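Questions regarding the structure given below will be posed in turn.
Complex shown without one protein chain; remaining protein chains in place.
Our next item is subunit A:
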Amino acid sequence: MIRVGVDVGGTFTDLVLEAVDAAGGQRVYTHKVPSTAADQSVGVVQGVVELCRIAGVDPGQVDALFHGTTVATNIVIERNGAEVGMITTKGFRDILHMGRHKRPHNFSLQFDVPWQSAPLIKRRNRIAVSERILPPDGRIETKLDEAEVERAAELFAERKLDAVVIGFLFSFLNNEHELRAKEIVQRVMPDAFVCASSEVVNTIREYERFSSAAMNAYIGPRTARYLDNLQRRLGEAGVNAYVRMMQSNGGVSTVEQASRNPVGLLLSGPAGGVIGGRWTGEACGQNEIITIDIGGTSADISVIRGGDLTIKNPRDTEVAHLPVLVPMIDIDAIGAGGGSIAYVDSGGAFRVGPRSAGAEPGPACYGKGGEEPTVTDAQVVLGRLDPEHFLGGGLKIDPALSERAIRERLAEPLGLSVRDAALGVLKIVNNNMALAIASNSVAKGIDPRGYSLMAFGGAGPLHGVALGEMIWAKNVISPLHPGITAAMGLLVTEPRYEFTQSALTILEGQNDNAFAAVGGIFDRLRAEAAAQLAADGIAPGDQTFTRIAECRYVGQGFELRVEVPDGPFTADTAREVQQRFFAIHRTEYGHAFEDQPVQMVTLRVIGTSKSETLRLPALPKGGRNNPSEAALYARPTTFDDGQTLPTPRFDRMKLRAEDTITGPAVVVQQNSTTIVPPGFTATVMKLGDLVISRSRAEA
């Protein structure tokens, strides 16, 4: 069995290959190539082919490829998605423009309203047609005017739109009109990406449903093109592995499913990192972790409490301030990374990011035409990144170019020494990251003093200890392979498919037919999930299903998730769901009204399967301090407090379990560099992860 994980970041594409032979012998190889922004699949395939060569396997032998991609997210952030048309109910053309009419800032007059200033669908392309479905039973008051739909589609075709959304009011009760309109649009525009809101998320509340569908269509055509390119290029390179896409909910899905419902890929990139972070934490015996994945362009922050990922309530899930009702891990991204550009703004202020040099042209030291200094250049100037170890020496860097960029662009205009300017770059970028961590921990009542900070991504361990100090973390973890933690996370995921249907049902006083109808919906959702798992090649015996009813008291507006017991849905099941709801309501709010009727709003089935997990070999025990066997050489290195000290380098691959490294020290490896400042000690854990804490005088 050969499995490959590929994680595409803004700057680098990280890869890991695990080969398990028939005897259970296991080998792990890692690799890193520059990302190819114009078409990420070029870098992916190049990386896979090179990694196969490194591992000595033929590309055709790879069985499975797990892929995390930022393609979908980048489309939203850069707002370069499809020109989308929308066909909606007459009288309700502007639901997407009005949103929930609440402004994003209470105490502001100059605030931006993202859904108005950068809409996914422009007003000119929202066309309202005659049709009317009425609550509460979904009966048709006005039949769909098919001629109007056809005229709208013809206009969209003339305007060369490449995606269309159908969003009608009350389609969660009856989606006959939506599906009919979709057929007509597909006939007129056979090449367009077309989706109906009830297909994307079949839930009550028009703005959130329309917004989710609009997002799906906005990212649909480009995402599908990307996935096509990926499949084609893989095939051309002789890779026949089945491909699984990392989804925002922490599970994986097939390419076909991802193409149809790209809205599930919005956190595909960062999700792998959080899962890899959790897995590394387990290996280090830590289950309270703040993860920060620092790449070239951005840093992604997430919190793991008690070993559990933080999943957002699907009513609160947003991407770029737009509601997207799909389950997703709670991850906050900020524009700060190794490639973040440092500059002096027009008002004379010293700023770092969010603009990034990316991989092309990259930091000044790459010598690829980048003239602006970046965070990486500051690290180089301060002697923390050694040219011969940068990417294992695979990428040539020129410290003189870093020095020149910082001198000309920062030091001279600001009247600082080059050293002080470089230290300033790090201080500013670290402060930005520390504030973001605080708003995801302290501001949510999480005291970071009880948490480990796990800093990964290529640049993570360069910043880890500085950040850990700023947020007062308990300690700092540098994973064994910081640069590919997210790629490794991809190899510890499992398939996870969720299917939903809104079906408002009161749990009391119903006849058996009503409960049988609920059971029928659950059966259908389960069958859809099972079909999807089967399509992934998962045998029925390995499939597991969880049934969720999102419930509220009749009259409330917010639902709580209640797990529904297995078996036919009967009056007994209803009573059990009601009891479970009371218990959850009490936990959540401190109160439960046991005399009040409970209503199920949305039914959900989650289909999963346990899959292979990644096993890394345990290291032999060392127990040495600053082992000479791992020492390389010493070089002057400048630390955050401004001290420049002769600092020894250690080869991470030669460290053993329970070895300790006392700072000042720099631990180097192929894809990353870990800084251990004076006054800190790094301890090697059983698999090779480093836990760094303040040095203590041992008794």
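In this text, contacts are C-beta pairs under 8 Å (C-beta built on N, C-alpha and C of every residue); 3 or more make two chains touch, one makes a residue touch a chain; residues count from 1.
As a working rule, contacts and distances are computed from a predicted model.
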### Name of the absent chain as recorded in UniProt (options "ABC transporter ATP-binding protein", "Xanthine dehydrogenase family protein", "Phosphate transport system permease protein PstA" or "Hydantoinase B/oxoprolinase family protein")
"Hydantoinase B/oxoprolinase family protein"
### Message
Touching the hidden chain in the complete assembly: which of A:320, A:504 or A:530 does that?
### Response
A:504
### Message
Can you tell me which of A:53, A:143, A:159 or A:575 touches the chain that was removed from the display?
### Response
A:159
### Message
Using the document's definition of touch, tell me which of A:140, A:438, A:571 or A:634 contacts the absent chain.
### Response
A:438
### Query
Considering the whole complex, which of A:24, A:56 or A:136 touches the chain not shown?
A:136
### Query
List the subunit A residues touching the unshown chain?
91-95, 97-98, 100-103, 105-113, 116-117, 122-124, 134-136, 155-156, 158-160, 169-170, 172, 204-208, 438, 442-445, 447, 472, 504, 553, 555-558, 585, 588-591, 593, 596
